[in-house]
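Have a look at this one.
Missing here is one protein chain; the remaining ones are kept as they sit in the complex.
Letters A and B name the chains as they come in the text, with residue numbers starting at 1 for each one.
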Amino acid sequence: MHQLTLADISKALASKQFSARELTTHLLARIEQLDPQLNSFITVSKESALQQADAADEQRSSGINTPLLGLPIAHKDLFCTEGVRTSCASKTLDNFIAPYSATVVDKLSKAGCISLGKLNMDEFAMGSSGETSFYGASKNPWDTQRIPGGSSSGSAVAVAARLVPASTGSDSGGSIRQPAAFTGLTGIKPTYGRISRWGMTAYASSFDQAGFLAHNAEDCALLLQATAGFDERDSTSAQQPVDDYSAALSLPLQGLRIGLPKEYFSSDLDSRIGDVVSQSIEQLKQLGASFVDISLPSLPHAVPAYYVIASAEASTNLARFDGVRFGHRCENPQSLEDLYLRSRDEAFGKEVKRRIMIGTYALSTGYYDAYYLKAQKIRRLIKNDFVSAFKDVDLILGPTTPNLPWLIGSKIDDPVAAYLEDIYTVPANLAGIPGLSMPAGMIDGLPVGVQLLAPYFQEARLLQVAHQFQQHTDWHARTPAGF
Amino acid sequence: MQWETVIGLEIHAQLATNTKIFSGSATAFGAEPNTQASLIDLAMPGTLPVLNAEAVRMACMFGLAVDAHIAEHNIFARKNYFYPDLPKGYQTSQMDDPIVGLGHLDIALEDGSIKRVGITRAHLEEDAGKSLHEDFSGMTGIDLNRAGTPLLEIVSEPELSNAKEAVAYAKAIHTLVRYLNICDGNMAEGSFRCDCNVSVRPKGQSELGTRTEIKNVNSFRFIERAINHEIQRQIELIEDGGKVIQETRLYDPNKDETRSMRSKEEANDYRYFPCPDLLPVHIPKEMLAQLRTELPELPTQKRERFEKDFGLSTYDASVLSASREMADYFEAVEKICQDAKLATNWVMGELSSLLNKENLDITQSPVSAQQLGGMLMRIKDNTISGKIAKMVFEAMAAGEGDADQIIEQRGLKQVTDSGAIEAMLDEVLAANAEQVEQYRASDENKRGKMFGFFVGQAMRASKGKANPQQVNELLKQKLDQ
Partner (left out) sequence: MALERCDVEKLAHLARLGLDDAQIDSSTTSLNAAINMINAMQAVNTDGIAPLANPLEANQRLRPDTVTESNHRDDYQALAPAVENGLYLVPKVID
């Protein structure tokens, strides 16, 4: 049962091969048995999951057959879930029971999805390894010595290890695509504003975008269909019609022009990953796509620009964690000053403090123009690069990451080295365009991801190409040994 | 040394919206603590702001009323600082691109002259909550009901040259926002608050002196006193060889002094940057054109019309146009009695002192405009004298009915029958024969005062009802016989 995709489960539930309760019970048992070695869940919602499963089964038996009814998922722990702890993997919110639910959570729950619980992540989504969590690092099921990527680390691990068939994640600089690549999953980051940010704890507001990690494009399409769309509670939510994603999957690739930016194939790239990308290009050519070389000249500046803007936004987004209305408060504060200083020092981890400091610096008097404003101008250059590239091509393809997942602990003392690992993912967030990572090969027993980028709101095109690719390859169906 | 003062005001006007600027919470005053603090107002993780259309409309109305440039695109920024009444750790405000740009307002000064004061800008922002310092087991209590209430911060150019001008300007803004119905102007409830920037320089010097900012002065009287104290303090400081430091000060009305707010004095770096949760606010030209048609007659226009159409002095016209309600009242009275001078005298005289004494607003006046206008008609047609009118007015204020009823019931109708008046005068003169003798024996320059005595006796005898003009004429005839 745990090997099934969402689409498989949907069919199985409809044809009564098993009930939602049976499936949920099975998955909860797997979580209990296997997660201690993986650390992908922060909170397992056993009771409420079973209740939701029963409710779904009841609806089924009363003749309701909506596609998501009874499908188990789990949420990254930065999505607010009413009545359930929402910690953002931070000591700050270790005791925070969310008083409301995020739009994404709400929509999926209304569509009939069962939430098995809340998934581990880098603290406040700051990190690309899963190691910055207050609850400890999640382990990559392909090699538990290695990181699964981040910040949606638990979201990737739980799905890769077949503890849950799909999960929500968020991607501000690659936080869905990179862990998807490192764990052999399909991960989609929609266009900025495609899915409401209401209820998703902010890290970097102008980058944050909710998305999904699943086994294939078909499942991503199901989840995106249920969650995309305008939300009046989010000013940055897009008022753009939602495409029929599932219908787009079966369209042929004939005539599709895909751009290969030379900046994605520089010397930074592990040549073995380059080979995997080349093989996937060959595969897509056979399916009718054509490829052209393009250039995105401002791309090399994406990482610094991203870290400046994201840290600036984060530094003020996290000012609300002051120990007054919710969250961690230090013992016996002696003064207001003491309350702030100690509560925040005690509650935030190293990486969060580091980015708050960088962001505070970038916005401070005398440095604003040289850092924040400069970065915003580079952001424009990067957007312009994509906009003009998409005048010639329908999609862009490249590697998702320059390297394979590294050993846990190996980069913890060199944050800058870890930042630079995001070079291929942050440009999409700077421009706000949608991106997807799909499994396209294996190196030394570790999965490798290929990334697709599309023009604004062309998620359907990403899903179509990934789906067609997955009809002719089986990388997405591979399971790590022992799971 | 001769000193010159430069003052600029920053006024925070709470906009009279139903809901907060970024959330659907009510803004009603006086609710139980934290019952009007929603998820958004509490800055719960994951919450986001959406801008209130009404706040934008109100800011535009103000901008149009002060002839300002209204930015086609204006931007919200975050002003970052930690304070317990500021839940997000930043105030969402406007910095580089405010909604209302450069404008101006003409104000009437006490000497009757008009001064044009520049308005640098006006921007939208959210209010903070309130800290309650009563003792809660040695702690401060925080009420966030007010957090997120929309404010329009109106910044003047440093063009005011003394405390009286500053007050006149503040009053003119107060009048304007109430005319526009965008702020209730209630200073006691904090709906209209004033920060005063004050500096002094030797007369003739062109560059400005170092300024201090007196925060949150909440009455016109305090504005005047706080500024005057601050001017005095700065001059004395400089004359004693000291230096004014740029700082925020607080006016203490109990001690009647300003003092430094040292706790807020630490080097603040607000790290303004565009709020990534909000997009640029677009004000379409068509919207402004539409709003322009909805502008009411403004205080300045009204004052000018009163001067021109009714021949009022600038001072009288500006008092009568100080609020829409006052002006409406005055115009209603004038319309009935068709005598602007008489209406002005009564509205600014008896009526104002009655309202003052009873501490009432014009809208709560116990004498309606119809009643007052009706009474003035009776003065004009000689039914009653001005003196009797005061009695009638008091009776109307006491709720005894309209002027005609009171005149009728109390028999206050003026006597104009000259036969009756003559008979009454004869009696008065007969009863005061001795004084009549003395009068007739006196020379012209002493007679004036004595004549007054006879008038007084005559009016008393008629219980004030005899037409005073007739009494005068007939009495003169009789005494000069």
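Couple of notes before you dig in:
Going forward, a residue touches a chain if its C-beta (ideal position, glycine included) is under 8 Å from a C-beta of that chain, and two chains touch if they have at least 3 such contacts.
Given the structure is predicted, the values throughout are model-derived calculations rather than measurements.
From the set B:Ile70, B:Ile142, B:Leu160 or B:Ile336, the residue in touch with the chain omitted from the display is B:Ile142, counting the whole complex.
The chain that is not drawn here is touched, among residues A:Pro67, A:Gly274 or A:Pro415, by A:Pro415. Which of A:Tyr135, A:Trp198, A:Phe212 or A:Phe326 touches the hidden chain is settled by the complete complex: it is A:Phe326.
For chain B, the residues touching the chain absent from view are 17-19, 23-26, 32-39, 42, 44, 50-56, 73, 82, 84, 131-133, 136-144, 250, 261, 263-264, 269, 271, 274, 276, 278-282. Mapped onto chain A, the footprint of the missing chain covers residues 96-97, 99, 192-193, 206, 232, 235-236, 238-239, 298, 301, 303-305, 307-308, 315, 319, 322-327, 329, 333-336, 338-342, 344-345, 348, 353-354, 356-358, 360-362, 364, 370-371, 373-381, 383, 414-416, 419-420, 430-433, 456.
Quick note on the criterion: only the chains that are shown with their structure count from here on.
Remark: chain A and chain B have CA centroids separated by 58 Å (rounded to whole angstrom). Within the complex, the chain A residues that touch chain B are 78-80, 86, 88, 93, 96, 98-100, 102, 197-202, 204-206, 232-236, 312-313, 315-316, 318-320, 322, 324-326, 336, 340, 360, 363-365, 368, 372. Residues 39, 42-51, 78, 80, 82, 84, 87-90, 140, 142, 269, 271-273, 276-279 of chain B are the ones touching chain A in the complex.
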